[in-house]
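Can you read through this structure? Questions will come right after.
Heads up, one of the protein chains got dropped from this complex, but the rest are sitting where they should.
Chains here go by letter, A, B and C, matching the order in which they are written, and residues are numbered from 1 within each.
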Amino acid sequence: MNVGFIGLGIMGSRMAANLQKAGHELVVYNRTPEKAEALVAQGATLASSPQEVGKACRVVFTMLATPEAVEEAALGQHGFLKELPGNSLWIDASTVNPSFSQRMATIAHKMGHRFLDAPVSGSLVPAETGQLVFLVGGEAKDVEEVRPLLDTMGKAVLHIGPHGQGASMKMVNNMLFGQIMAAFAEALRLGTSLGISEEMLCQTLLNGPGGAPFLKLKENKLLTRDFSPEFPLEWMHKDLHLAGVTAYEQGVALPTLHTVKEIFAQAKQAGLAQEDFSAVYQFVNPK
Amino acid sequence: MNVGFIGLGIMGSRMAANLQKAGHELVVYNRTPEKAEALVAQGATLASSPQEVGKACRVVFTMLATPEAVEEAALGQHGFLKELPGNSLWIDASTVNPSFSQRMATIAHKMGHRFLDAPVSGSLVPAETGQLVFLVGGEAKDVEEVRPLLDTMGKAVLHIGPHGQGASMKMVNNMLFGQIMAAFAEALRLGTSLGISEEMLCQTLLNGPGGAPFLKLKENKLLTRDFSPEFPLEWMHKDLHLAGVTAYEQGVALPTLHTVKEIFAQAKQAGLAQEDFSAVYQFVNPK
Amino acid sequence: MNVGFIGLGIMGSRMAANLQKAGHELVVYNRTPEKAEALVAQGATLASSPQEVGKACRVVFTMLATPEAVEEAALGQHGFLKELPGNSLWIDASTVNPSFSQRMATIAHKMGHRFLDAPVSGSLVPAETGQLVFLVGGEAKDVEEVRPLLDTMGKAVLHIGPHGQGASMKMVNNMLFGQIMAAFAEALRLGTSLGISEEMLCQTLLNGPGGAPFLKLKENKLLTRDFSPEFPLEWMHKDLHLAGVTAYEQGVALPTLHTVKEIFAQAKQAGLAQEDFSAVYQFVNPK
Partner (left out) sequence: MNVGFIGLGIMGSRMAANLQKAGHELVVYNRTPEKAEALVAQGATLASSPQEVGKACRVVFTMLATPEAVEEAALGQHGFLKELPGNSLWIDASTVNPSFSQRMATIAHKMGHRFLDAPVSGSLVPAETGQLVFLVGGEAKDVEEVRPLLDTMGKAVLHIGPHGQGASMKMVNNMLFGQIMAAFAEALRLGTSLGISEEMLCQTLLNGPGGAPFLKLKENKLLTRDFSPEFPLEWMHKDLHLAGVTAYEQGVALPTLHTVKEIFAQAKQAGLAQEDFSAVYQFVNPK
């Protein structure tokens, strides 16, 4: 059975490679086809459009940067959705807002297909090593059907709930990361102002009860001030903004989120948009 | 050698018991002497004043609620400091502000004694089981001298730096906890507003990269809404206030800290002062 | 010359009445036609749809609650825009976001018409007494052409700049009001906590250099705690949200705005959505 994969960026290329290693026949598409070369060299078929992917597969993954890109790939002039055979399965692993996922689910269903929103927790390294966590929204039986594929790319597949809840959980997850990152930056700032070294602070705090696992992965960036991006600061800012807009829509007050969002906005203004989101530390504690 | 222990509250009574179990002869004092009964039954001597403790010991621990209480015990009319034999060692395990610790160190030195600020990370259960972490400020040789005693009460003794840096690290540590707690409360709030259950949110987030270890200890409180205090919300608020005042003194801007501090202030106004500090969730997500 | 007026709510009905008093022949439309009765009794023609308005006029005002309502009236199935004779003039006095105004301007131009965004500063009483201030975006010559009509409804017509800048200025204006209102509420809160009466605080602060004119209009509401709505709190919250989203789009960090927005969100959660926006005081200082 052919598996379609659309979107071969930092994450998608590594995820597709793990699918391929597990023996799946891939039909891939990327706007800049050069990124498909390694996969094609290993036997993948390169499609000239999303439409071509749709003609060749019953299961299609999308892993794209924005809702607009997803919508174009699925529903645009050369979109894949209208080409799929009946009752196909579309898994969108992109990070998008919950209401977008729900809308895609509705459209797919009307066209006779099935949909899962399945964004991932984890960035470059887990994508490469097949250690991602999938946060999935949709029907339980569809999750089970696709689980063997997801297992080739990740270490866990969590079925959160109905359509949109995978996207919701991803949004909540990233919001938590952004807030903890800012909190840790401020903790280091106060500590260093009192004469404690960054090394001592990291060692003590990260091995203590407040040491969230992802913070440990950022320790080296903070200590060396080398903020080469794993997850760019402007993307985190976008996710915090998305959470803020969703909170407004849901009638929910989230003061800490909004304060943290504006710290990231300030960090962007200060020129750190393209750095890793841990570079918020550089803004909070310049050196 | 006698070891003095002043302050037998929730924490102090359990810490002293561990010292005693390890075979040390204790001379203890508490304002309400009833709290000393269990220790006395096991052989501790009950002093009628801090002064009496000072006459009988060369090493004295204090574990009290406020800087004012520490100052009274050490330097008040019936204080212990003036009674100690020359070159004695005073270890203050209370949570106080760094400048207070530095002042106590200076006074103790002028009177011919040595001082360590050694607040602890960990609350009731680690105090009982000897699993505390000591964050110590002072001279390295004094830390080494007292390490065997600290080891009976804790699992780790971290020498952070000179006088006041134990207190500084404790303040930074608690500030990080307060901020992460508020962030987690807001994450659950947004998630539940989108229809995901608290159980699913806790399970996913706490086992993910944002799952700070202390949050897992609070999971049951959040899910049952039973906020019986381990560390009362008003104490957390006080620690956040202390961090805010210190930030002002150090000329450091900490926007997230201040926003979180005011959420705790609102939670206090809403009647949650005596609950566990995780009850900030009850304020953020009332039910 | 007939003047069209669509939207006869709290504001629109009073504005139209002032146009009528100045001798203009009105063709009016409102979803619930009862609200047009007083105007019809004075000679206005009641249209059965926006379309009917378009057929009878070369100048049309819209004063509606949301961008969606404006779009429906102008461009919906029974919209007026397609019926207008060439080179007509549409003045939208509704409070909408700048990008919406720009889009309407573009559409109107493509259809051969002219457009002004002309939201008003001032609420019920100024609408009634013709004391509104129009904040206008669009071509200078169009502003001059319509100025005699605007003068019947307002005391000032400010040409802010090109299309969308009337809406922009209105958004900035309301954002300033919301922030000052919250600041004043907090000032009263601190003052009363120190034992000063609300009367003394209002008298001193409102007659001092911080006494923004609109605050004086709210004094009686604060002192009597009668928050009957002039401008509902949920509308202010919506405007603050709109400003926050616009700030994100413009790449601008506005920390105070976002904190104030969340206080209004909390006030909404506390049941004050339908009250006047000055009821944020009730949330900040409950009694």
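Operating definition for what follows: a contact is a pair of C-beta atoms (placed from the backbone, for glycine too) under 8 Å apart; a residue touches a chain by one contact, two chains touch by 3 or more.
Since the model is a prediction, treat every value here as computed from it, not as a measurement.
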Among C:1, C:41 or C:194, which residue is in contact with the omitted chain in the full complex?
-> C:194
Among listed residues C:65, C:133 or C:273, the absent chain is touched only by C:133
Identify the residue among C:88, C:165 or C:278 that touches the chain left out of the display.
-> C:165
Going by the touch rule given at the top, which residues of chain C touch the chain that is not shown?
-> 98, 121-122, 133, 135, 158, 160-162, 164-165, 168-169, 171-173, 175-177, 179-180, 182-184, 186-191, 193-196, 200-201, 204-205, 208-214, 217, 243, 246-247, 250-252, 254-257, 259-260, 262-263, 284
Residues on chain B facing the left-out chain by the touch rule are 241, 244-245, 247-248, 251-255, 258-259, 261-263, 265-266, 268-269
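As a working rule, only the chains that are shown with their structure count from here on.
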Centre-most chain by CA centroid is A
Centre-of-Cα separation between chain B and chain A, whole angstrom | 39
Indicate the whole-number Å distance between the mean C-alpha point of chain B and the mean C-alpha point of chain C.
-> 54
Residue numbers of chain C (touch at least two other chains) = 255, 259, 266
